[in-house]
Each structure stands twice: as C-alpha cells, then as structure tokens.
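Before any comments, here is the structure.
Omission of a single protein chain aside, the complex is shown with its protein chains in their original locations.
Here the chain labels run A and B in written order, and each chain numbers its own residues starting at 1.
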Amino acid sequence: MNPDAVVIAVLVAAALAITLGVALGWAASRIEPDADSLVVRIDALLPQTQCGQCRYPGCRPYAAAIASGAAEIDRCPPGGEVTVRALAALLDRSPRSPDPAFGATKPAQVAWIDEAKCIGCARCLPACPVDAIVGAPRQMHTVITTQCTGCELCLPPCPVDCIELRPAPALSRRQRQPRAA
Amino acid sequence: MAVRSRFPAGLALDAHKQQACGTQIVELPLPAHLVLALDQGTGYSAEPVVAVGEAVATGTLVARTGHPFASAVHAPLAGIVVAIEAREAAVEGGRSVCIVIEGNGSDRIDDSVRPVKDPASLGPEELVRRLRDAGIAGLGGAGFPASTKLASARNLGAHTLVLNGAECEPWICCDDALMRSAASDVVLGALILRRAAGAVRCVIAIEEDKPAAIAAVTGAIDGLRDDAVTLAVVPAVYPQGAERQLITTVAGVEVPSGGLPADAGVICQNVATAAAVARWATRGEPMLSRVVTVTGSGVGHPGNVRAPIGTPLAALIAASGGYRGTPLRLIAGGSMTGRALPSDEVGLTKSMNCVLVATRDDIGSRLGAVELPCIRCGDCANSCPAGLLPQQLLRAALADAHDTLRQLGVHDCIECGLCDYVCPSQIPLADRFREAKRRLQEAEAMTKKAADARERHELRQRRLQEAATIEQETFESVRGRARRPGVDSTGDSN
Partner (left out) sequence: MRFDTSPAPHVIAGYTVPRVMFQVLFALVPAGVAHVVLFGPGLLLQLSVACVTALLAEAVALRWRGRDAVPALKDGSVLVTAFLLAFSIPPLLPWWLGALGTALAVLLGKHVFGGLGQNPFNPAMVGYAILLVSFPAEMTRWPVPMDVDGTRTWSELARLSFAGFYGADLTARWDGYTGATALDSIRSGLDLRYTLPELLGREDIAGTPGARGFAWINLAALAGGLYLMLRRIVRWHIPVAVLGGLLVPSFIAHGLDSGNALGPAMQAFSGATMLAAFFIATDPVSAATSDRGRLWYGAGIGLIAWIIRTWGDYPDGFAFAVLLMNLAVPFIDRYTVPRIYGRQP
C-alpha cells in the first residue's frame, strides 16, 4: 500500500475527530437543558397529590430530585403506571413499574369527614397540603371534594378517626353528542 | 330546489322506512301513568318544583330548567305525583331522577296553557324566554333546548335557519309523517323560530326519498308568499341529517371544528321542533307530546304515534300491536345511532324520535359479528362524513395516545357509526371512539385538577412562608426592643 495514503487517511481521520469533538463539546455546552424548565416539565406530569409517599415533601421537590438524578421515576404511587410511562417518555428512559416500596396505586379517592364523629379539633386543617378542609376549632369540619387530592395526610392527625377515603366522583361528564336525525 | 351533498363521503343505507311510513299518525290515548325523566336526553337534569302527593293539571310545570342544557318539564296528564326517584331512563348512564304521575281521571288544564295572542308581536328575546319556559326541546334526537340554541344564534349573528327534515337514519319516519300531515305547522313554527334566532333566511331541508313530505311542505311554503323561506331537496345519503353535515349541504359552509353552527352563521332546528313551536303558539301548549316512530320486526303494527312525554314504552308498544316474535333489543332511535334500552318501563323522552323493537332479522349482522384485526383497507375513511381516518384513530385509541387522538380529530367524530357499518374486520369503532373520548375527557379533567392542586399547594407554601417570616420578624423586633434600652438580660448568652 502507498505509505502516503496511510498518512493521509490518518490525518483526515484525526482532523475529523478533532473538529467533531470540538463541535459536539460546544453544542453540549450551548444546548444543555435548562434545569429549571426540566423541573417544571416533570412537575407537570406528576399528579399533584402532594402526598409525600415518594419521601419528598411534595410533588415539586420530587420533580427537582428526578431532574437532578437523585431519585428514580418510579416513586409515585398515585400516578401509577401512567405517570411512570409519561416520565419515561419525557426523560427518554425505559419505562418500569412503580416501585411498590413506596405504596400501592389505588383508584382515585377523596377524603370524607364523618361529621357526626368530628370533634372539631382542627388538627387535620394544617395537614392538608392543598387547603381542601374547611373548619375551625370546635366547629365541624368538611372536605371540599373537588379540591381534595386523596393524599391521606389528614388521617394520622385525627384523634377520633372520623376521616375516611371514598372513591372519587367521576371527573368527566359526557358531552352532548350531535345525532344524526 | 335540489342540492348536492357537500360533506365528505357518507353512504346510502337500506332505509327500512316502509314498515312504519305508510300509516297516518295515531293519537295515543292518555296512559294510566307517566314517567317523566328530569334528564330529557341531553345529560343534564331539570329541577323538580312539585312534591310527592301534589296534584297537577295538564300543562303544569313540574320541573324547571336550572341549566342551559336541560329543558323544563310539564305534566302531560292531570293527576297526582306519586314518586320522585331515580329510575331507569333513556339517558346516558341509564338512570335519571323521574317524576311519576298517576292519572286521576280529571281533565283539568293548567291556567298557564293559553294561546299566544300574537307571536309576531313578541320580541326575539321574549320569544326565546317563552320557548324556554314552554320546555321546547329539539325533537330531532338530541333533545337540546331550542331556547339555548336560539339565544346563542342571535348572539353570534346567525343569518340562516336550517330546518332539518332530512331524517336520514334508517327506520325513523316520524318527521316524514309530521310533514305530510302538518306542513302548515312546520312552516308557521319556522317563521317563529327564524324571528327568535334573528335570522333572515329559512331553508327547509328534506331528503329526496320523501316525495309526499316535499309536496306538502312546498304547498305550505307557496301559501306563505315569503321569498326568504325556501325548500332544499337533499340527497338521501346517511348522515345527511346530522346537523353539521346538513348545514354544509344546504348552506355550503362548514361548521368550524369545536365551534357552533352559529359560528358559520347558521342555526339548525328540527322540523318537528318547529311544529311543536306552532302548537305552543296556537294552543299555548308547552311540550307535552311528540310524534314517535314505533317500528321494527318485533312490533305488531309499526307506525307513527303522537304520545305524551313520559309514556312508558311498554304502553306505546302495546298500542302499536304489542310485541311480535322474539324482540332482542329495544332501541331508542334508529339502527345506526340509537341507544339500546335495558327495559320497556322507561318513559318516552323529548329526544326519542323512534322506538325500534329489533329482532334477529333486524340486527343479525351485528349479533353474528366476529372482530378481526384491522387490515387498513380504508373503507372507514372513505365513508366518514367528518373526513377522519378511523383506522388511525383506532390505533391511537388502543394506545391511549391522547395527543394523537386530538390531532386526528376524535372530537370531530359525530359517532354516526358508518365506520362500524362498513368495517370488514367488524371492529366496533364508534364505541371505541366514544370510550376514547370519555377517557380523554377524564384525563383532561385530571390534568386540570392537578393544576388546581399545584396552585393551591404553592399558595399554601407561600402563605406558610410568609407566616414564618412575619413570626421571625416579630420575634426579632421584640428581642431588639428588649435589647435596645441597654439592660443586660441575664438569659441572653449570645
């Protein structure tokens, strides 16, 4: 083989490697994803139950942990398979099942206060992450069903166990369909 | 004037109209009791204004409308309210609160039932209000309150009233019978509706396979000497009578996706609704009855019957010669979009234009269907009157791919059932799309709820933060004040 050809080939390959390496390095620094916007996008996929079952104090902190790589995407029982799949798609990871160590996925639920048993201690009010319980000391409390996320955080503080979780009412209502007549 | 179909595709179907069509409209004698559903077929309920045990006269308001999509309900029968309870009904979900009235033999008529002296003297707004109070609902199959449509048509400046007499769905012929026997009522109602909608023009559209109705309506229009009321003879292609498709054929405009007909300057009402408006104007009668086709191989004497709203279907069928053979399905509506009812105890609703008692002869093709995989033959796309690609929609529906579903126009699907009808793989497409829409809506509601929860949570975090800051500041200021006089506190070690 012509020794010149070998030299030329090596030179060309080296030049290519250097040019592409520089270009890729520059691109990586330029196009690096904005960490904040990533957190927002992850947060948008979380169910906002604010239940803390992922061991983070709410959905947003968990989103930040996912974005920084500190937590896996399988820690959200309320979101279940759907959320894991959506997160996997967003982050380009392989989908997996929710980790049962963080709790089981249940059907949508809302808290309901047995008003006959409630003693009006008001201890459940600060526990609610979305202010969905209304009441005052020595007054009966009640849950705003449409705002309740079913996080169960109000259960432990209640001294008389008068809160129970019930299946959430259907969110959708069938739209009127045009009919052929 | 004959016009061409202008919506995409469609299909000429076996009409099955001859069974019930030949006969005159029969007046049904008042049944012993009526079951008035508060949801008259729109998915929204009126609020009862009578109590159990109360006596009502014919025409007494028993439920007033609390929602623009619900229509007021009046008692078609003088008697006693014997129950107000959830019962099986011909509505979405299969149950509705119903007011049950038992006749007491009285023929007392409510004081409110008085002929309208001069409907032409009433302003559009007053007309809309009075039609709402009279419970006038669309009789074409959706049962949507006429007043709500009229009001939005006037707000959006609709110029054309299309009166839908197409009646494209197989088996149904109540509008045909009504136009043949009461064409002058249809035209009178059309004039009132046009006035209420603030429209200029009125086009009455009839499918070409109803020559007798065309002749009757032509005669009535000729007697009117009003150039702005015309007749359009449209091709007998299913789903010609679907609101959007008919508007496109008659007015040559498309209703924007996700919009209302009024956005295209058109309002559509059924011919039977117009006739009901005429009854209200001439007799003061609120919507107490409707003409309904009772047909199918499973009924003795198919025909068209004028029956009080709330008539139990069993009574309606008994008056039409009773059951014959082995009825398998009781369908409210036609064979393409009708709802199969669980029981014949349900009451007639304003939206029920047909009671189809189907035997194996009528629905055998569906009963014997075996679902096979989609072979992408495209017959569905070539018949879809909305220009959709059902085969692609099906894939997206099975994958629950919400963005793709929206993009492919699942919300533009009118659920006419043609894709099902032609599918060689016999896939129940229409039902898959109904299910997909429901899931989509649920997902959208979930997203909205999550957004609300996020906002509330963030507000709460901010509030707690602020409270903590204020507490801190208060603490500091108190401590600062304690320190400022220069008195050394023994407890203050730092």
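As a working rule, a contact is a pair of C-beta atoms (placed from the backbone, for glycine too) under 8 Å apart; a residue touches a chain by one contact, two chains touch by 3 or more.
Because the structure is a prediction, the values reported are computed rather than measured.
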In the full complex, the chain left out is in contact with B
The one residue from B:Ala262, B:Met336, B:Met352 or B:Ala396 touching the chain left out of view is B:Met336
Determine which one of B:Ser5, B:Ser184 or B:Gln426 touches the chain that has been left out. B:Gln426
If the hidden chain were put back, which of B:Arg95, B:Arg306 or B:Arg434 would touch it? B:Arg434
Out of B:Ala32, B:Val52, B:Leu372 or B:Ala451, which touches the unshown chain? B:Leu372
Touching the missing chain, which residues of subunit B? 7-8, 94, 170, 244-245, 248, 254-259, 314, 323, 327-331, 333, 335-344, 356, 358, 362-363, 365-366, 368-370, 372-378, 381-382, 385-389, 391-392, 408-409, 412, 415, 417, 420-426, 428, 430-431, 434
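In this section, only the chains that are shown with their structure count from here on.
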How far is the middle of subunit A from the middle of subunit B, if each middle is the mean of its Cα atoms, in Å? 39
Within their complex, subunit A touches subunit B through residues 43, 46-50, 58-60, 129-132, 146-147, 149, 170-181
How about subunit B: which of its residues touch subunit A in the complex? 42-43, 69, 92-93, 140-142, 144, 164, 166-169, 172, 175, 238-239, 241-245, 270, 333-334, 336-337, 353, 414-416, 437-438, 441-442, 444-446, 449-454, 456-461
